[in-house]
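Every protein chain but one is kept in place in this view of the complex.
Chain IDs A and B follow the sequence of writing; residue 1 opens each chain.
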Amino acid sequence: MLQSYPEGKKRSAVVPMLIYAQDETGAVTAELIEEVAKRCEVTPLQVDEVVGYYSMLHRKPQGKFHVQVCTNISCMLVGGTELYDQACKKLGLGHKQTAADGVFSLEEVECMGACSWAPMVAINYDYHHNVTPEQFDALIEGLKRAQ
Amino acid sequence: MAELVKVKINGQEFEAEKGKLLIEAARENGIEIPAFCYKEGYSLQAACRMCLVEVEGTPKLQVGCTLPVDVNRDGTPMVVHTESDTVKAARKSTLELLLTNHPLDCPVCDKGGECELQDMVFRYGAGESRYTERKVHTPEKQWSPVVFFDAPRCILCYRCVRACNEGMGVGALGIGNRGVVAEIIPNKHDHLECDECGACIDICPVGALTSGIYRYQTRPWEMNHVGTICTHCSDGCKTTLGVRDGEIMRGNNRDSSGINGEFLCVKGRYGFDFVNHPDRLQTPLLRNAAGGFDEISWAQALDLVSKKFTEVKSKNGKFGVIGSNHTTNEENYFLQKFARQGLGTKNIDHHRTGDLATLFDALSGKTDALASMQDVYTAKAVLVVGSDLAQQHPLLSFQARANYRHHAAHIYAVTTGEVREDKQAVASVRVQKGGELAGVESLRDKLKAEANLVIVFGDTVQGDALRKLVAFGDSLGIPVKYVGLVDYSNSRGAYDMDLLPRDGGLSREQMLAAADLDVLWVVGANPLKSAALASKNACVVVQDMFLTETAKAATLVLPAASAYEKNGTVTNVTGEVQKLKQAIKVMGTKTDLEIMGSIAKEMGLNLGIWLPEKMLEEIRSTVHGYNVALPVLSSGAAVATQPLNGKVAALPGTIGSAGDTLFTSGTLGRYSKTLNSVMEAPGSLYGGKDH
Partner (left out) sequence: MAKKLYNEPSPLETKVISKRWGLEGSETLDVYLANDGFKAFLKAREMTPEAIIEEVKTSALRGRGGAGFPTGLKWSFVPRTSPKPKYIVVNGDESEPGTCKDRLLIEYDPHNLIEGILIAGLAMDAHKGYIYIRGEYRFVIEKMNKAIAEAYARGYLGKNIAGTGFDFDLYTHSGAGAYECGEETALLDSLEGKRGVPRMKPPFPAVAGAWASPTLLNNVETFASVPAIIRDGGAAYAALGTPKNGGTRLLCLSGHVNKPGVYEIPLGFPMMKAINELGGGMRNGKKLKAVVPGGSSCPILLASECDIAMDYDTVAKAGSMLGSGGMVVLDEDTDMVAVALRIMRFYAHESCGWCIPCREGTTWLRKILQRFNDGGGRHEDIALIGDVAKNMFGRTFCALGDAAAMPTMSIIQKFSHEFEERLAKQGSGLVSING
């Protein structure tokens, strides 16, 4: 990853390195911050500043299946809000909450770039388009079974 | 010379340097454009939007803190309005927005009365808010013994972040989170690991960053503000002591009028609290038969000392006099006069922490070869040899860094370990102790190409090595100036006032080693900390603030006033004289000058009137290079002394820095609660040892 950037610009790798590392480790821990700082030749504080800024970076682990429901305008107009409410009930979780067993976590997200196929739900990095209430339930049930 | 262009502000035409920031150009002409995030000398942020102004020909309001003055495309002058209705409305709205989440509890805020936000609202409105939503409250945090942070009060002007990163070169503060919950964060997640200099607190326009020792103790208007000079290192920062009811409440640099401008280090800001340490001596002490001390009156004490001195003098006994590099020029001058004229001894010395004698000798015949504090900020290149400036000379370090930031000065470091200057340095050379000259030599080609150079060197460069360093400087063929580093607030003054074993006098070590010494008189020094006194029968008279190792061995101890309790002058590492102003008085103590004067009087000696002003008069007329302009000095400014010229004889004795760190300061540091708390706190960048 560090090779992609011009010489002496290792700092550039901070954001991608954090997000890819988080995918592996589940969360951005203090150790991870130290490690990224070392590799990218910046201070841990400079990494810490970045972690606080980006909404996909988080310090506590999310569920194995991180359910993201978009309620931004295009989704909202065609049932996104209702889908989010349904998700809360179905999962028994609120915004940015993770279930005790660590299987699911829920987040009400901002526009994910699927407006023409609204409402949308993303589970981890997988996008699901034109999601109906029935499809949503089926999706969650499927994940529960797969788990 | 920058090109001048016309600019019209509020209907008046001015000339301003082309490219100068509008906010500066306006200020120079007496027009205030309000700002929070703009801070002279630091990087531009354009974040607070307080400085928005109207510029004719541009539809949007323009940002005064980043807009360079220039003529319009058609060559006509830029026309600016800083007080139009639109501008006023914008300012008011910015303040209203700012206050939406700012606590409105000014009466109990630590910053009340000194708050820039408060002042702005007073001046520009938004006193009544239309904001009725709930404010977000987050609890206050303590980041270090001296730094507290209250996030809701923070207006995110990023001044602290810049002061720490750019000014101090530390970078311990950053920005966490995003949007409305963005806040300043410390480098160690929940605490700071830093210089603890308090620059962040000082530069904070509101009550978000507050000082652990001052907060909620008093209100600014209840204090007298006394501008004096810090007593710790030799850089000589001006510090303004806030005094209430005879107690020092805080140190800061309120008016930034000293040679240090905005700067103060941890010691200058917090290291005054030794003055009321419970161990502070407040009565003279006399050794009793049991080996302990009895408290005696000042009258008794002065009587005893003067009788003893007279007796030893009359039988031609042996005196040893050791002065201080903390006491004032007036006191030092008086002491050497006392020793030479009053006691008839040449045995006078002080702890010499840098080889000034060799430096001045090596510079014989040169003029203008000693750098001033300003030179370190303006020189094209600065070479640091054998010193960790950030630790031992924080202001010099700051100056070099500011020079790098503002003028892209070339910085070089030849040191035994990593130093902060490495970050800015064109070249850093690591050497073994004693290998400094070889390190310097390796930079010859680079240095030769510089337009001019200031060489700042520590105590490891002395004697022969120092002569070689000056020869090296000569050989570069460019103008070179020098700063010979010394410790404590008046080392230079002690040297200049001649607390020196000239003409066959005994050095400090020789006095301590002389088995036949009759009297050892120590004024504000602690020579017995690291050496023993050979003479078992010597009468040891010690003037000090604390029962130091030396005082413990004394026959008689006289409680002395500290630098914050006296008037007088001190000379800093770059030879600049500045005025000390008495802030407080500690019961039972006397200034060293008064003690010495009283002894002289009791002895019937005529050494002149022992008032600081009288002594300064005498110094000005007799001490080489000290004919300083009094009005300048009285105004609180620093006055350069003229470099010594002519052959300087070699002196006996050893020379060496006490090696204090950022958080230690000899005896004074030992008795400063704050410095100790900072040192012990988790995350201290420097776990220094006492010396």
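Heads up, the rule we're going with is that contacts are C-beta pairs under 8 Å (C-beta built on N, C-alpha and C of every residue); 3 or more make two chains touch, one makes a residue touch a chain.
Remember, it's a predicted structure, so these values are computed and weren't measured experimentally.
Only one of A:74, A:97 or A:135 touches the absent chain when the whole complex is considered: A:74. In the complete complex, the residue from B:94, B:347, B:372 or B:667 that touches the missing chain is B:94.
Which of A:55, A:132 or A:147 touches the hidden chain is settled by the complete complex: it is A:55. In the full complex, the hidden chain is touched by chain B at residues 44-50, 52, 59-61, 66, 90, 93-94, 96-98, 100-101, 130-134, 155-156, 175, 177-182. Within chain A, the residues in touch with the undisplayed chain are 4, 6, 9, 11-16, 18-20, 40, 42, 46, 49-50, 53-57, 71-74, 76-78, 110-118, 122, 125-127, 129.
Definition applied: only the chains that are shown with their structure count from here on.
Interface of chain B with chain A (complex): residues 171-178, 182, 185-187, 189.
Residues of chain A that touch chain B in their complex: 30, 43-46, 48-49, 52-55.
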